[in-house]
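Note that one protein chain of the assembly has been removed; the remaining protein chains are unaltered in position.
In order of appearance the chains are A, B and C, and numbering begins at 1 in each one.
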């Protein structure tokens, strides 16, 4: 089955971010979204450890390790940046000030439940800001492959992995489709042009509902 | 009956404030305490509206009305001063960071209850920071005349005026005596030299207990 | 991103009747007098915004600012800690005549409720007001042997604040003790409008010196020589 690359998924998610939006991108894959902000749009990126308005990584050798993001990667500042402490930083998150948070997922349920912090009970648990980030932002979106590495659905009726948050996700960008979560249901908005609805449904763990026409999910070949 | 002037009461209270102590002085009479800090001691004064380390009023004509205290009187800054917002300011109060708060009182009860914000139910009520200041400071002291203008006791068994806080006052400096509040009782520590215990008791609304010797309350004639 | 607005009139044009409006400042320090007066101008010209709930530490002084709003009849309710002061005749008169409602909140609780709204904390416990008439009807709980009162967040539709420097993105600094409630109110309102003494270019405020980060601000208007409430009151000005 044809599917989008991570870069293409990130590109698609970036198209929905407005100019001037305040955005938190989760550590790892979601950070890629920043590379694809459309021409003329300048989102302002927030990182949990107390920076608003940061830019890409500095050149090798120019890192300042007091200037990092939540993933502990070195960053740079854009004009208009600000520093603040951790309580103010999570006030921005929890207090509803972010326009968008884009996160990764192990599983997303049709009611918006998200599981993205832990797959089992073994090893050392670590939650970071995951459970905070799912609350407060105007939109909480997920970017993810449509299925797991061994082909299991990641969009499910109910999460089986430990939850990060309840009923929090509003949109999912996958390698095959764009799906909204509305009234406890998955509503299909876009799918790859060559992909039949029944084939998409077959790799989705819960019913995909239709609400108006389904657009083609169109992305650049190499964004 | 001989009694201390307000200046003398304020002077006596100032003697118990250590060098470097962080102190909030309530609006009005308590502000007078700052004039009598003993030689060699430099308390740091806090005001609710977000200043730490302020000094006396500026010369007439040199007021800056963005630089005021909680009583909305103009102030000056000492070296090492800091500005902060109201939530941080009351974190200092409520969070136990102040060493001493010195407040006025309508009534103080033997269990430490304080009434100092309202005498009745008429007119416009206004509480300001009074109910916050009674919580958190290492010591909450009251300075007051021993009796009301019409001779009624201000140290009472139970407050009849609306309460500001419950069980919060630890020491009272009056025009006649210094009284600690311990285990729900008034414990007399100092009284004016010429004043008989029974005369003091007669103008006090609750039993004065003794716990060791009662010292003479000695203050300068014109502090 | 450009949150600059050309005039105070334009800045307050969207405040509807019945809105809840936080107004920064403590007494005259940090009070956005020009934004308040722009609201009054609009009310005199159009009858709106009316029936406002206003949140401020005080309830106006003399004949300007919030006092002038009260005299104009724009305010239905005040939420504040200290409505009584030497020149608070406007509020006193309206309150004693039953023309204005009052929710009296201890000053630290007022600050913390506003901060809680900004931080997404719907309720918290405080020792303040426990055992007093201001705690009546509020839930009480004991933690580690001490009793506390549960307080709710306090949100607003609009916040009007006064900054010293501002940039087009909305980053703000404050002057001296003019900070007070202003940074908290920026966090707690759906729409925050800031008047600043000087608009600098984006990047003109050091990132370490920003007091209110731009995410909390929606509109910035430059008022280069702001009036000082205390001076206006002393001068007996009536707006």
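By definition in this document, a residue touches a chain if its C-beta (ideal position, glycine included) is under 8 Å from a C-beta of that chain, and two chains touch if they have at least 3 such contacts.
Please read all numbers here as calculations on a predicted model, not as lab measurements.
Which of A:50, A:80, A:104 or A:205 touches the hidden chain is settled by the complete complex: it is A:50.
Within the set B:6, B:42 or B:148, the residue that contacts the chain not displayed is B:42. Only one of the listed residues, A:100, A:163 or A:217, touches the absent chain: A:163. Contact with the omitted chain, checked across C:53, C:126 or C:227, is made by C:126. Although one chain is not drawn, its touching partners on chain B can still be listed: residues 19-20, 22, 42, 44, 46, 51-53, 77, 79-84, 87-88, 90-98, 135-136.
Seen across the whole complex, the unshown chain contacts chain A at 47-51, 64-68, 72, 83-87, 89-90, 93-94, 113, 123-132, 135-136, 162-166. Panel shows chain C; residues 112, 116, 119-127, 141, 143-144, 146, 148, 152, 173-176, 207-209 of it touch the chain omitted from the view.
In the analysis below, only the chains that are shown with their structure count from here on.
Every chain gets a centre from its CA atoms, and the centre nearest the mean of all protein CA atoms is that of C.
Rounded to a whole number, the gap between the C-alpha centres of chain A and chain B is 56 angstrom.
Once the centre of each chain is set as its mean CA position, chain A and chain C turn out to be 36 Å apart. Multi-chain contact residues of chain C (touching two or more other chains) are listed as 115.
Multi-chain contact residues of chain B (touching two or more other chains): none found.
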